[in-house]
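Every protein chain except one is present and positioned as in the full complex.
Residue numbering begins at 1 within each chain, and the chains themselves are lettered A, B, C and D in the order written.
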Amino acid sequence: MTPDLFRILPEVILTLSGVLVMLADAALEPRADRRPLGWLAALGVTVALGASLWQGSLPAGTAFYGSVQTDAFSTFFHVLICGIVLAAILLSIDALPEGQHHRGEYFALMVFGAVGMCLLTSAVELLVVFIALEISSISTYVLAGYRKDTEKGPESAMKYFLLGSFATAFLLYGIAMIFGATGTTQIPEIATLLPAARSHTLVLLAFALMMVGVLFKVSAAPFHVWTPDVYEGAPTPVVALMSTAPKVAAFALLVRLLYGAFPLLHALWMPLLWIVAILSMTVGNLAALRQQNAKRMLAYSSIAHAGYLLAALAGSGTEPIAAIAFYTAAYAAMNVGIFGLMSLVAGTSERRSTIADYRGVLAESPLAGGLMLLFLISLIGIPFTGGFFAKFYSFSTAMQGGATWLALIGLLNSGIAAAYYLRFAMAVAQPKNGKTAPVGRWGVATVVAIFAAGGATLVLGIAPGWVLHAASTAAQSFASITGF
Amino acid sequence: MNTPVPADWYLLLSAALFTMGVIGFLSKRSLITVFMSIELMLNAVNLSFVTFAHEWHAVKGQIFVFFVMMVAAAEAAVGLAIIIAIFRVRGTLTVDQIDRMKL
Amino acid sequence: MHLVLFLIFALFALAGAANLLLQKHPINSALSLIVVMSSLAVLYLLLGAEFLAMAQVIVYAGAIMVLFTFVVMLLNEGREEKTWGSHAARVVGFPAVVALLAVLASAILRAGRHYGMVSLSDGITTTQDLSRVLFRDLLLPFELTSVLILIAILGAVALARKDDGNA
Amino acid sequence: MNEPMLFLPLIALFPFAGFLLNGLFGSRLPKAIVSTIALLFPLLSFAVVARAAWMVHGGMLLPVAESGAPTWIAVGGFHVGFQFVLDQLSLVMLLVVTGVGFLIHLYSVGYMEHEQGYWRYFAYLNLFLFFMTVLVLAGNYLLMFVGWEGVGLASYLLIGFYIDRKSAGDAGKKAFVVNRVGDFGFLIGMFLLIANFGTLNFHRIGTQLAGHPAISGATATLICLCLILGATGKSAQIPLYIWLPDAMEGPTPVSALIHAATMVTAGVYMIARTHALFDLSPTAMMVVAVVGTATAFFAATVAMVQTDIKRVLAYSTISQLGYMFLGCGVGAYSAAVFHLMTHAFFKALLFLAAGSVIHGLSGEQDMRRMGGLRKAMPVTFWTMTAAVLAISGFFPFAGFFSKDAILAAAFQHGTLGKALWTVGLITALLTSFYMFRLWYLTFLGESRGAAHQDGHGDGHAAHAHESPWIMLLPLVVLALLSVTGGWIGIERFAGFLEPVTGQAAMVDAGHTELFLSVLAVLVAALGWFLAHLFFGRDGEAAAQAAQSLAPIRRLLQGKYWIDEIYTALIVRPVQWLARFVLGWLGEWTLVRGSAWLMSGVVGLSGELLRRWQSGNLRSYAAWLAAGAAALLLFALAGTLLGLNGFADSIHWAVR
Partner (left out) sequence: MDGMILSLILVVPLAGMVAILLLPDRGKLPAWIALLDSLLTFVCTLHLPAHFHNQQAGFQFEENLPWLSRPAIHFHVGVDGLSLWLVVLVGLLAPVGVVASWRAVQKNSKVFYAMYLLQQTAMVGVFVSLDLMLYYGFWELSLIPIAVLTAMFGRNLGDGAAGKAALRFFLYTFLASAPLLVALLWLYAHTGSFDYATLQAAVASGTLPGWQLGWVSVAFLIAFAVKVPVLGLHGWLPDLFSEAPVAIAMIAAGKLGLYSLIRFHVELFPALAHRAAPWMIALAAIGILYGAMLALVQKEFWKLLAYATIGSLSFCTLGIYGFTAAGMSGAVLQTVNEGVIGAALFLMFGVLYESARTSRMADFGGLARQTPRLATLFTIAGLALIGLPLLNGFVGEFLVLSGTFVGVSRSWAAIAALGVILSAAYMLGAIQKIFLADGGDQQNGQAGRVARDLTGMETVTVAVLAVLMLAIGVQPTVWTEAMESALQTVTHSMHAQGATPVRMESGTVIASSMGGRQ
């Protein structure tokens, strides 16, 4: 019998280290260097990552009266999320301006946010889902507006916050409906009680309302409108975090809901997600085409990636779950990498914002430029990078599910996407005659983070077997527990 | 004397309030009232929860409402802080004027 | 009696919500919202949720709305002006809202036959019942709320505090 | 039986070695060594040929094919080797090519002495000899084509030798491209041969033809017509003759060697080599004869009014090649080859002598500024006189015998033959006329150098000087050959060639032929007389005649505007097609345009989607609400539309 606490060990560690950071922040001199706080937070997240891995060795099971469930599935996403948060913290250590105070809060918020995101992947009680979602959301709302002296920072936070709450209200309404239909809010129970639900209409209504909330979180079209604005205004290291970690968590939630709670509605959500997937890819890619602002462009691209991810759900068996797990990992690696580099290159004042501003980076710093190219290539989906295998698994899963047209549309879309990634890549590669802003200093933290992302991108592209194995183990464990 | 009310009346009221919250979000020009509209939506959801809790004789529904209140409080704190921050840099709370980021 | 109370307070709630939408000044809207919340508190009572009714008044109407009015006062934002920033809100939004309401309402109407009647005295939940579930089955969420509140405080402080020029 | 050791490949490889040595190292070698290399290797080559000839004379049986020829192309069942064959025809050709070739090399040493790029010149010249010998020795069509194209290349390089002169470059390009038109025909011809015979080997095709004489006439005609196109290109016949006059931009010895004596006769050689096929197709033969005759006449008329000494000779060459074609066309292959040989002698001589004149006048080529050179350049004058007599067909000069043989053959060739003969005879008259015109204008009368000069120095004629011995020696040798070259007689010559070219066409030798010969000489004399009338005296008669015949004269001076017509009918339309139809319509509109259209549509929709992002919170909320409504409708549509049980039957029963 595993003590309940072990099931939430990473979250506990994260919470404690968050508190520790806060306390240390308060204890420090007002003018003291706050970077050690970042290292402290990083340490906490690392320990939590270790704890998550250790959790993987536990037998699968639930805790707290069926509130959370840990298994290979949750472990996979825990590790992934901890990794992302770790990278984001490391990126922030060097990226935030020297002498800016209150960084303690910043790191604490990141760590606390991780609590919510991690919990989201293991929660099987909708109330826990709701609270975890709010924890992760509120911390990212605040982080998005962290550059509050700029015009865009608060606007970004405001849009994210209001629209986020708007969507959460839908999700909550959905929870209410499913509660009303089945009398429970525990995901496994929902699945079993669904056929006996009081009103099937209400189930459908609940499902639709919950989808609104989740699809908002994964920024799938047409619920994507917030993404570009929020990314533009947020500090780049935060974008590295919030374009990945909350999305990863939201996808885990989506999988939980679809396969854990509503497997019976398969025939309903399959075409629905087809449409959403196609819409997301197309809208994201087309809108990114003419985008001049680098962050907005990548925001649109993340919408498209949500589409590619959703395409995997067209598959059958446990394949889609494995494909989504793998895709999120690859996507996280390359997105953290590219945003990390943008943060490094653009500097703390974010003096480079348009794509043209990135001209000459490769010539200026072959290392930074080369890595940027690597990540962009991976985003395009060129083989021998993680991005390729991610797309490959996603679409081959879809194909095996018979969705040839979806795969075709998706891959043509990735062709269109190549245009804007490449426009960025070309800008990076092209030498510039005039004066260029220097590339920022490579701090130790940045080096670790970016190289880890680069390494992950390459490993996922050249030897994806290991991660894929983990992903399919996760999927199988998920399937064996939920029994779909 | 104690005429019972069909449960779906409560649900309809909840739906109506929810929709009015959405309308408020869409139509109000001041950030604060937009935020209030969200609160209205949450309240509407709460009503549904309580109704269903009553229907299922399940306490969980009510506890949900309790948590929603707490979340709403937390959101209010953060949301209002954001509104203050935005007012500082923009000097206005008019939604239509806070559209610096676009296209 | 139940019906009457329901009708009255449902009307209050709807009227409050409508007023929230119609009022131009945020403070009036805030007051309207308080009306809605208070009416809902009564409806909660009708539904047998005593504790929630109290909490609704104390937490929502009392604490949260006070915060709202406080911020309104603090920022001293006057009447909202009729600006035309969004065509989509009218052209797309309102049909969508109508559709939304229609779907919700018709779905609820269809589902309604599966649900019973609510009368005043049945199923009153005591605080004891509540706490039994809250502190046992739902201990984890409850503890989590502390993290949530912590974040909210942290965030609110971080965002609302005025930075010194050089800091 | 022991195979005679002929070392045939050496004939080609010697000049190639010379080319490589001079080509690679020539720029760094002193002139003497360059000259030595340049002369030695052709001489060695000639020696091998001479040895072979000696062995033939000693009774060696022809043809001889070197065994063990290396493979060139082998794909599937198709096989082509580097196969050299020596037979009577190629022996004659080789003797001409290497012999005359060597003489011209020798001449060039003097002529080119002061030119820049001396080494380059000789490298090219040796390269030419290499390809020409390959062409002649080739045992199959493809190898012949190697030489065929190769001599074209050498010709191109040598025409454009004066790299500072734009006209030279133009002329070289024109020569190559026009020849390529012919090569197109040759290629298609070869493909047809492969398709019908599965081989390109002369011998094997010959055997097959002998084995299956029933090969359809139409096929033979088609193949022959293609080959004729090739031949008209190389041998400067209508319609592809236009490059040859321009080719005179090259150094004069080159004109002598390539554009008079050897390369341009390749077409005739090829037809003679392929005669077995032509014999099967009367139509093709007729085409050859008509083309030849027409070209002969046409070129002769143009030659009458040319003022550039080399151009006169160029048109004359075209005209004489026309005779050879006529010979081939009436089946008198040996006569054609005979004329080919004698023509090589006297036309080379004419060019070299003209070169000597030009050399003596420091580059002047316009006959109107010549005159009276007889005294200044006696050797040149006398050798030239021999050549003029030879080409005009005076007995007993070489040209008499060969031309006579052709005309006689034509005369005996049915009705059409008579007509051709008539035209040929008129052409002979014209030939005589324009050659004596040249003779008179150049050597006789007064020096006119001063009259025409526009203040750039004194008249050239005043300073005219005889050329050095190294240039005169070839002149003398060729003059001797021009006189004696025909004495071998057509019967013996035809007898010698018979194994290759088949039965000689003429059967009825006797009075008719004697009559024809006399007539020919008379016609030649008439031509001389007319020339004397016009140009022998002070030229007043010429001026008067020119006056009265002004339109014709203009026509002739304009060379019938053939170049212009070709430009307007072919070059311009091709360019127009390329530039506007392909370049604008195809490339710009279809290829680019479709890409632009696609990217435009995609980009436009991207732009629209981007504009969707208005930045306004309320709009965003509206879209969210719309999305939510759509989603709800999607999920609930079935149920709400009253399809009762829809949800239940579809959604529940999935498992």
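The rule is simple: contacts are C-beta pairs under 8 Å (C-beta built on N, C-alpha and C of every residue); 3 or more make two chains touch, one makes a residue touch a chain.
Remember, predicted model here, so these are calculated numbers, not experimental data.
Chemist: Please identify which of the visible chains the hidden chain touches across the whole complex.
Modeler: A, D
Chemist: Of D:A32, D:V75 or D:L641, which sits in contact with the chain we cannot see?
Modeler: Residue touching the chain left out of view: D:V75.
Chemist: From the list D:L61, D:L569, D:L590 or D:L608, pick the residue that touches the absent chain.
Modeler: The single option touching the absent chain is D:L590.
Chemist: Give the residue, chosen from D:R51, D:R165 or D:R537, that touches the chain omitted from the document.
Modeler: D:R165
Chemist: Determine which one of D:A195, D:A218, D:L533 or D:L549 touches the chain that has been left out.
Modeler: Considering all chains, including the one not shown, the answer is D:A195.
Chemist: Given the full complex, what residues of chain D touch the hidden partner chain?
Modeler: 27, 71-76, 78, 142, 145-146, 149-150, 153, 156, 160, 163-166, 168-170, 172-173, 176-177, 180-181, 183-184, 187-188, 190-192, 194-195, 574-575, 577-579, 582-583, 586-587, 590-592, 594-595
Chemist: What chain A residues would touch the chain not displayed?
Modeler: Chain A touches the chain not shown through residues 362-363, 366, 369-370, 373, 377, 380, 382-384, 388, 392-393, 395-396, 399-400, 404, 407-408, 411-412, 414-416, 418-419, 422-423, 425-427, 429-431, 433, 464-465, 468, 472.
Operating definition for what follows: only the chains that are shown with their structure count from here on.
Chemist: For the interfaces C-D and A-D, which has the higher count of C-beta pairs in contact?
Modeler: A-D is joined by more C-beta pairs in contact.
Chemist: Please tell me the distance, in whole Å, between the geometric centres of chain A and chain D computed from their C-alpha atoms.
Modeler: 76
Chemist: Calculate how many whole Å lie between the centre of chain B and the centre of chain C, each centre taken as the average of the chain's C-alpha atoms.
Modeler: 5
Chemist: Taking the mean of the C-alpha atoms as each chain's centre, how many Å separate chain A from chain C?
Modeler: From the centre of chain A to the centre of chain C is 30 Å.
Chemist: Out of chain C, which residues touch more than one other chain, so two or more?
Modeler: Residues 85-86, 89, 93, 97, 100, 103-104, 107-108, 110-111, 115, 137-138, 141, 145, 148, 151-152, 155, 157-159 of chain C touch two or more partner chains.
Chemist: Note the residues in chain A that touch 2 or more other chains, in rising order.
Modeler: Answer for chain A, listing residues that touch two or more other chains: 127, 131, 134, 138, 141-142, 145, 148-149, 154, 157-159, 162, 166, 180, 201, 204-205, 228-229, 291.
Chemist: Quick check on the complex: what are the chain C residues that touch chain B?
Modeler: Per the stated touch rule, the residues are 1-4, 6, 10, 13-14, 17-18, 20-21, 26, 29-30, 33, 36-37, 40, 43-44, 46-49, 51-52, 55-56, 59-60, 63-64, 67-68, 71-72, 74-75, 77, 80-86, 89, 93-94, 97, 100-101, 104-105, 108-109, 111-112, 115-121, 123, 125, 129-130, 132-134, 137-138, 141, 145, 148-149, 151-153, 155-160, 162.
Chemist: Using the touch definition from the top, list the residues of chain D that touch chain A in their complex.
Modeler: 602-603, 605-607, 609-610, 612-613, 615, 617, 619-621, 623-624, 626-628, 630-632, 634-636, 639-640, 647-648, 650-652, 654-655
Chemist: In the complex, go through chain B and note every residue touching chain A.
Modeler: The contact residues of chain B facing chain A are 11, 18, 21-22, 25, 31, 34-35, 38, 41-42, 44-45, 48-49, 51-53, 55-56, 58, 60-61, 63-64, 67-68, 71, 74-75, 78-79, 82-83, 85-86, 88-90, 98, 100-103.
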